[in-house]
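== chain A ==
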Amino acid sequence: MTLLAALLRRDLILAARQGGGAGTALGFFLAVLVLLPIGIGPDQATLQRLAPGILWITLLLSVLLSADRIFQQDFEDGSLEVMAMAPPSLELVALTKAVAHWLSTSLPLSIAAPFLGILLNLRTEVIWPLALAMILGSFALSLLASIGASLTLNIRRGGLLISILVLPLYVPILVFGMSATTGNPEMINPSLLILAAITLASFVLAPIAAAAALRAYLK
Partner candidate 1 sequence: MDWNADHAGFVTAAYALSLVLVAGLIMYVFNRDARIRKRLAQFEKAKK
Partner candidate 2 sequence: MLLSAENLACERGGRTVFSNQNFSLGSGELLQLTGANGAGKSSLLRLLASLSEPSHGKISLEGGAADLTSGQQAHYIAHGDASKSALTVAENLKFWRDFLGGGDLEAALSALNLAPLADYPVALLSAGQKRRLALARLALVPRAIWLLDEPSVGLDEASQKLLVALMSSHLKAGGLIVAATHVPLGVKSDRNLHLGGQ
């Protein structure tokens, strides 16, 4: 456990110092938020209707764009080889790195997103459900992104391939994330429960898949 805590700590420090973490992702988030009303038009009613969807999709894209950082640097400088030989299993290393990505990128974004929704005239009564759904869902987003990152570890222009591989996995999260934030209030609880179930399933399966892929690249 302390071994993994050391890894988590290092990854968080690196994210903070190298500027690849929450700051850059938030900047990307804001850039998309500026562009969308320009593309859609400034009509307040339209923006209010589209706001949860825009926020969710921007969150997905921000997580996806930062996904390749999860393993790539450690692979290139040889750290991953050392980690693969260390006592903690590669599954736990993959899980820890996904958690670090969540804490440094997805979680800050999902906390900030509902408040940035004010820019899109987001209805105030959906701010809480949206925040809850995003915090729950963002962990699954990071876990699934870690699968994509490990599958495309050493592929030139892997970023595009990550999107093709991971976006299908994001469909369920987007569906239940949206059903928690639009429509009738009766849907909020079941949607959040299903999001929690998806996150739990990702928590179990993603590290196994990611570690298997990492091993194939380390051979």
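How were these picked? Simply put, all candidates are chains of the complex that A comes from, given by their letters.
What we mean here is this: a contact is a pair of C-beta atoms (placed from the backbone, for glycine too) under 8 Å apart; a residue touches a chain by one contact, two chains touch by 3 or more; residues count from 1.
A quick note: this is a predicted structure, and the numbers were derived from the prediction, not measured.
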For chain A, as assembled in this complex, the candidate in touch from 1 or 2 | 2
Which residues of chain A touch candidate 2 in the complex?
-> 2-3, 5-7, 9-10, 13-14, 17-18, 73, 76-79, 81-88, 218-219
